[in-house]
Every structure is written in structure tokens, then in C-alpha cells.
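A protein chain is absent from this complex, but the other protein chains hold their places.
Each chain gets a letter, A, B and C, in the order it is written, and its residues are counted from 1.
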Amino acid sequence: MDFGTVAATWLGAFFTLCILSFLYKDNPFFRFAESVFAGVSMGYYIGNTFGQTFVPNLVHPLFTPPEGTPREWILVIPMLLGFLLYTRYVKKIAWVSRFSLAIYVGYYTGVNMMQKLQGEVLPQSADTVVSFWRAGAFANVGNWISLLVVVVGVLSVLVYFFFSAEHKGVVGGVSRLGIWFLMVSFGAAFGYTIMGRISILIGRVIFLINQWLGIGNGGVA
Amino acid sequence: MRKHPITEVSVAAVLLLLAPGYALAQAPETISWGLRMENFSALILFVVFSGVVMTFIRLAHGGRDLYIRRIAGLNAVEEAIGRSTELGKKVLYVPGIMSIDEVQTLASLAVLKHVAKHTAQYGTPLEVPNKDPLTYAAARETVKEAYLEAGRPDLFNEEVVNYVTYDQFAYTAAVTGKMVREKPAANFLVGSFYAESLLLAEAGQSTGAIQIAGTAEVAQLPFFVTTCDYTLIGEELYAASAYLSREPVMLGSIKGQDIVKFILLCWIVLGILIYTFTGNTAMHDWLLSQ
Amino acid sequence: MDMMERLMNLDRRWLYLLVGLAAVIPILAPLNLPVNVSKPVQDLYDRIESLEPGEIIMVSFDYGPSTGPENDPMGDAIIMHALARDLRVVIIALYPLGGVTEAREELERCVGDLDPPNGQIESTRFPGKVYGRDFIYFGYKDGGLAAMRLMSDNMHEVFPADFYGTPLEEYELGREVQGYDDVAFVMSLATGIIGEWWANLVNAQFGTPVAVGCTAVSAPKYFAYYRAGQMFALLAGLKGAAEYEYLVSEKYPQLADITDSFIYNAGKGWDVQSVVYSIITLFIIIGNVAFIVERRRQKRGM
Partner (left out) sequence: MYKKQFPLLLAFLGGAIPIVSFFITTPGDRLKVTTDTLQDWMLIIAGAALLLGVVNLFQINLRKISTRAKGWPNALWLLLSLVIAAILGLADAFDTSVFGIWGGDVAFQWIQDAAFKPLQSTMFSLLAFYVASAAFRAFRVRNVEAGILLSAALIIMLGVNPYAVKILPFLPDTTNWIMNIPNAAAQRGIIIGAALGAASFSLRILLGIERSYLGLQKGE
């Protein structure tokens, strides 16, 4: 192993232990790691933004186009909108910085609204319009019950979200059922997610034992 | 009618956004004016939805009284700020980790405005650490304006709304560190969250703060529900700003959205009945892209 | 007595310590907790056992380092199982965030150090098995669905050269695999949605048999595909990996030795997961007993 790799392993182990020490309590090592983490990650994203966004999407097409292709002058507009964000530091024209925010928010709001209606409301509702008769529903009591549970669950949760009606009487009863469905879902999902979290921890343990302390031969990267 | 400067400005806006892009857009000429039939169902839903919501906004504007049910998490907002004020401790507001291209973030900023107004009135210190730079910029505008409206612009400085870093976990490390060190009396975790949800909420819980969370990220709700005192679930988050502001126009839109929900419910029930008893799948199929 | 109260408000750091120990101890000293082989896992084992020597299977690395503890051992077990049965293995990677390195690392872990461009082509672990003839690594391709569609009969257009940059035509196994029809089945080791694409695109459109090894978190989703018959086998999370590793180790002691020599394998991961789950379950039960006892006492006290 070359020096660079060894140094990276030792530093990596040091930082790993610094973060883990937070479990015991806040301490100077964690605070140090936290600061370096904030700094390095910010530096990383600066490099990343230039490498992945500015250079390919702005610098190349506008300033250094490959031979034979014209400059994309239109990119001056987004560049300008980007600069406008900084007018907030000049008191007199600070209000101009809102322009970029407004376009950005407006555009994505439009896109998201369509995505929610077309990609979520419609298909999720369609999946709930099922037949209790066809598709062998009656052939298998288990399937039939499952279908019923899905439909009742979706509808009762939707009733829970009604804001116009007070949770009393029938609406109250159904929305209570909706809450129970939510609780089953939350409990189950919580219990289930623990598995994924454990495997991340295993990854760190193996890094410390294998790569740093050098015990054993190879494992999870 | 007096000519408004807005007209010239709007023409400029159209030119700025549309014209250059449109003029330069190069595409096959085979396509001409028409409807995208694959999105036809969505078009109808969009028209009905916008129509109903706007009608109710209009009705509300006309002064109709609109009832909205109690949302526990939102009633607790003032209680949480009040407790911070009593204890002389800070209110921490985390607007999620996504940018303002995410509607949840915008909904969070609307709640933030309400929170900031109250903290400014009481002179309670507020801190809003940010992961996304555009959210940071917008949150800064929001809080600044809230302080101005509350008559305390003097309390605003560059540290109230601050920027931490763009990395999800580096941000989490910094915010959890802050929670443990400065022990804010109230933590708001409202917006779009991913894996850091539990790290933030559990760290906050360990300091004994009142925690109010809100998100529409289905996968993170279990963690907020189990570790926070109040959680705004999905749609409640989007309704929060209307609920808190009590502005009739906003409440009208909530009402309209309820009506559409009701129509959808009826559609599903009717669709199931027709499908089950006649085998006709039309109501199911219509919901999918044509 | 205040023992119940103390239990209820136990300092969370004791729990952290237990979880930490539960993650370290099994790695250093395996507990070999029992695994019950379930049907979806047995299906994969049986399929591989039923293939004729020389048949080709394709293993797609559709995950990155963050789910390595779950997916890595699946890849190891299936590659070694196939080689032990004299099947031939084609490896590809479709996951953009690190699939390409995962595939190389796991391949080298199974067969030993490799350096095909410089002549190191014979496996040190499986003597007689040669890169390019018995196993090959095509490398990474981006584009997900589009690439998968194109691969059906234009494998060489998607992967003109192998991972090391040698044209596929130069290898016997490379020449032979032109599309999905040339492989017995595809095994996708998946973390996200790519495994679903194998089921609802490749299996549905081209009829290629598909098996998936997924993370525990996405298992319920994949289980629905398995039940619908869109995949013939399913390894779910550490549990599925451990079950498969167990089956293979039982039948092939020589592979068990290799697996045992790894600092990490599915059996150890399964130990960790089982112990952590047991600790949490136990604490939940203790917490509730204490809570109920305490509440009773308060009621009586009033």
C-alpha cells in the first residue's frame, strides 16, 4: 500500500471514531470532526458543482464551445439570473434578487403540480379501484380480505385528512380507523427500516476492523 | 383604466422567459397544435381541481365563513414558542434539506414566517440553519420580512438564518451538535427530510425540547411520529400556513381541495361498485394515462 | 421501588453500548445463529443445481457501497456456487453510484487477484477457471432501462469491450453472449429500482428468467413480484444472503472454507442483525412491563 492510501485509512478511522464518540457525549473531537465535515463537504460540492454543472452546462457551451459548434448565447440569461441572486448584498437593488427565486419557484411549482396530479393522485387512485368479484377474488378468501383491507385503509386515511368536517360521528369513527391504519403503517415501517440501518453500521465496523486494524482478509468496501 | 407599470413589466417577463427559448427551440415540424392525449385525464383533473379551488377562494373572499377542523400540531406552535420565551432559550427551525423546488419546503417557509413573527414579537431568539442555498436565500427573505412586520427589524442579523453546508449528513452533524450544546427549548423540523429525520429528532428529544415536526415524506413519518411531540402528516403540512394565518382566501383553497378529495373518494367507491358488479373497468381505466 | 422507574428511563447510552457490541462481536467471533431456508431462496439454489455444466448465468451488480453488507455476500455466494458447478458467469454493472467497483471487488474476492490485460487470467481460488472463458466482467453501462432493452439482442453494442478495455470478440465467452437468449437466467443484486426493471421489463418482454437479491428495506416490494411470478427466486436482505450462503456451504465444503476466511460474510451479518433486533425487542418488552407496573402502582397509590 502506498503512503496516500495508508494516510487516508488512518484519517478515515480517526474521523469515524470522532463521530462515534458523539454517542457518549458531545466532545472536542466530535466538534472538530463536525467542523471539518462541514468544510470539506462544502468544498466538495463547490468542486462538484463546477465539474458537473458549470463546466459542462455553461462554460463549455458558452465560452469554450467545441470546434464547429456555435456559442450558445442564450445561456447568458441563466447566468444573469444566477448573478441576480447576489444583488441582495447591494441594499439599493436587493429586491432584484427575488426575480431569480420567483422564476425558480414558479417553474418547479408548475412541474411538481403536474407530477403530483398525473404521477401520484391518478395512478394511486386507479390502483384502489378494484373488483371484489373478478380476478379470482372469491377463489381465495385471503386475497379477498387483502383487497378489502387495502380499500378500507385508503379510504379511511383519506377521510382522516378531511379538514372541513369535525372528527365527530361517522366521520370521527372512520377517521379513527384511518389513524389506526396510519399507526400500523408507522410501526411496521419503523421496525422494518432498522434492518437497513444495521447494514450501514456493519459497513463501518468492517472498515475499522479490516482496513484500519488489518484483521481478516477483505470485506465490504 | 389607468395604465399600470405592470403591463410593460409583464411583456418584459414574457420576452425574458419565453421568446428566446421559443425562437431557438429546434424540433421536428411534424408536430402541430394539439392536446397531449396521454395526459388528458390529468388535464380534466387539473381543470376541475383549479376550478373548484378558485371558486372557493372567491367565495371566501366574499366573506363566507369557512370551518376547518383542529390540527393539534399547529395549535402547539404558540405553546412551543411560549415555552422558549419563558425559559429564555432559543427556537430552532429546520426547514428540511431540500431546495425550494420542493413544495414541502415552500410550505415550511410559510410556517416559518408565522413562527418568526411570534419569536420577533416576544424577542425570543430564533435560529434557522440551512442545507440548501436557495432555501437559505428564501428563508432569509421570509424571516427578515416577518421581523419587519412584527416591528422588530433590529433583532434580525446574518446569524438568525444561516447556512451550514450542502451535505445532508454534515448538516445533520452540525445541527445535532447545536441541539446538544445550545439546548433550544423548541425544535421545529418541518419540510422535506430523508434519512437524517431520526438523527435530528432523536438528538432533539434527548435535550428535552418540545418538538414539532411536519413532512410529506412517507418513509420518514414513522420516525417523526415516534420521537416528536407533534407531527404534521402529509396533507396537514400543506394546510398549515392556511390554518395558521386564518386568512379566508387561504382557507378557501383548503376547502376546495377537500371538495376535490370528496369527488375522488366518490369516484373510487363508485368505480369499485361498477367494476365488481358489472366488470366494467371504465372508471379504473380513465384514471390511467390514455 | 424505583427499579421499574429506572428501567423505564434507562440512560440510552447503555443501549448504544449493547448495539455497538452486537455489531463488533459477531464479526470477530461468528455466533452461527440458525437460519431457516425459505422457499424464494431455495428456488435459486435449486435452479443453479439443475443447470448443465457449461451453461451461462449473468450476474448484474445493481447496487453501491452503502448496501454492500447486504448485497456483497449474495454476489460472492452465487458466483462461487456457479463456478463450483462448472457454470460460466457473465458479470455486468448497471448501478451508477459505485456498481462498477463493487462488481470488480466481489469478483476478485471470489476468484482471487486478476489482471487480464497483463496476463493474470487464471483464478487462484478455482484452479483451471480462466477469465474470458469461464467468467468475464463486461463492465458498467449507464442508461438503465434503455441499456437493458438494447442488451436483449445487441449485447455487444451495449458492451463493446470488457471492463479492462479488451473487445468482447477477443474472448470466447464474450463472443458467445450476444443477448439474453444466451444466458440461463439473470441475477440482479439490487438496491433500488433496477431490480424491478429486470422483472417488469426484461422478464415481462423478453421472457428471460430473472432472480433478484435485494436489500431488506425494499424486500416487501420485491416479494410482490416474486409472488406474481415475475422472478423465480428472491434473496431478501441479510437473511436471504445468509440462507443462500448456508445452502452453498452445506453442499460444497471447499466453498465454506473460503467463505469462512472472509472477515465479513452473510452469516456474520445475519448474526449482527439478529442480535440487534433481539436487543431492541427485549428492551421494548422490558420498557412496557415497567410502564404497566408503574401505571398500576400509580393507580393504586391514588
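In this section, contacts are C-beta pairs under 8 Å (C-beta built on N, C-alpha and C of every residue); 3 or more make two chains touch, one makes a residue touch a chain.
Just so it is clear, the structure is predicted and the values come from calculations on it, not from any experiment.
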Exercise for the section: Please provide the labels of all shown chains that the missing chain touches. Expected result: A, B, C
Exercise for the section: Specify the residue from the set B:Tyr93, B:Tyr166 or B:Phe188 that touches the hidden chain. Expected result: B:Tyr166
Practice task
Just name the one of C:Ile25, C:Leu201 or C:Ile280 that touches the chain not displayed here.
Solution key: C:Ile280
Handout entry: Touching residues (missing chain, whole complex) on chain A
Key = 4, 7-8, 11-13, 15-16, 19-20, 22-23, 31-51, 53-55, 57-58, 74-75, 77-79, 81-83, 85-86, 89, 95, 98-114, 116-118, 120-121, 124-125, 127-128, 146, 149-158, 160-161, 178-195, 197-198, 200-201, 203-204, 207
Completion exercise
Touching the unshown chain, chain C contributes residues 10, 12, 15-16, 19-20, 23, 33-36, 38, 66, 216, 219-220, 223-224, 239, 270, 273-274, 276-281, 283-284, 287-288, 291-292
Completion exercise
Note that chain B touches the chain not displayed via residues 4-6, 9-10, 13-14, 17-18, 21-22, 24-29, 31-36, 39, 42-43, 46, 49-50, 53-54, 57, 99-101, 103-104, 106-107, 109-110, 112-113, 130, 133-134, 136-138, 140-142, 144-146, 149, 158-159, 162-167, 169-170, 172-173, 195, 198-199, 201-203, 205, 216, 218, 221, 223, 225-227, 233-239, 241, 247, 249-250, 253-254, 256-257, 260-261, 264
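Quick note on the criterion: only the chains that are shown with their structure count from here on.
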Exercise for the section: Based on the touch definition given at the start, go ahead and assign the chain network to line, ring, star, complete or other. Expected result: line
Handout entry: Chain closest to the middle, measuring from C-alpha centroids that were averaged per chain
Key = A
Handout entry: Interchain centroid distance [CA atoms averaged], chain B/chain C, Å
Key = 39
Problem - For chain A paired with chain C, centre-to-centre distance based on mean C-alpha positions, whole Å - result: 24
Exercise for the section: Would you give the residues of chain A that are in contact with at least 2 other chains, written as numbers and ranges? Expected result: 193
Problem - Set of chain C residues in contact with two or more other chains - result: none
Fill in the blank from the handout: As the complex stands, chain C meets chain A at residues 13, 16, 19-20, 23-24, 27-28, 65-70, 72, 101-102, 105, 109, 215-217, 220, 237-238, 261-264, 269, 272-273, 276-277, 280
Problem - Partner chain C, residues of chain A touching it in the complex - result: 23-24, 192-196, 198-203, 205-206, 209-210, 215-221
Fill in the blank from the handout: The answer for chain A against chain B in the complex is residues 19, 22, 25-26, 30-31, 33-34, 37-42, 44-45, 74, 77, 85, 88, 97-98, 101, 103-105, 107-109, 111-114, 116-118, 121-123, 125-126, 128-134, 151, 154-155, 158-159, 161-167, 182, 185-187, 189-190, 193
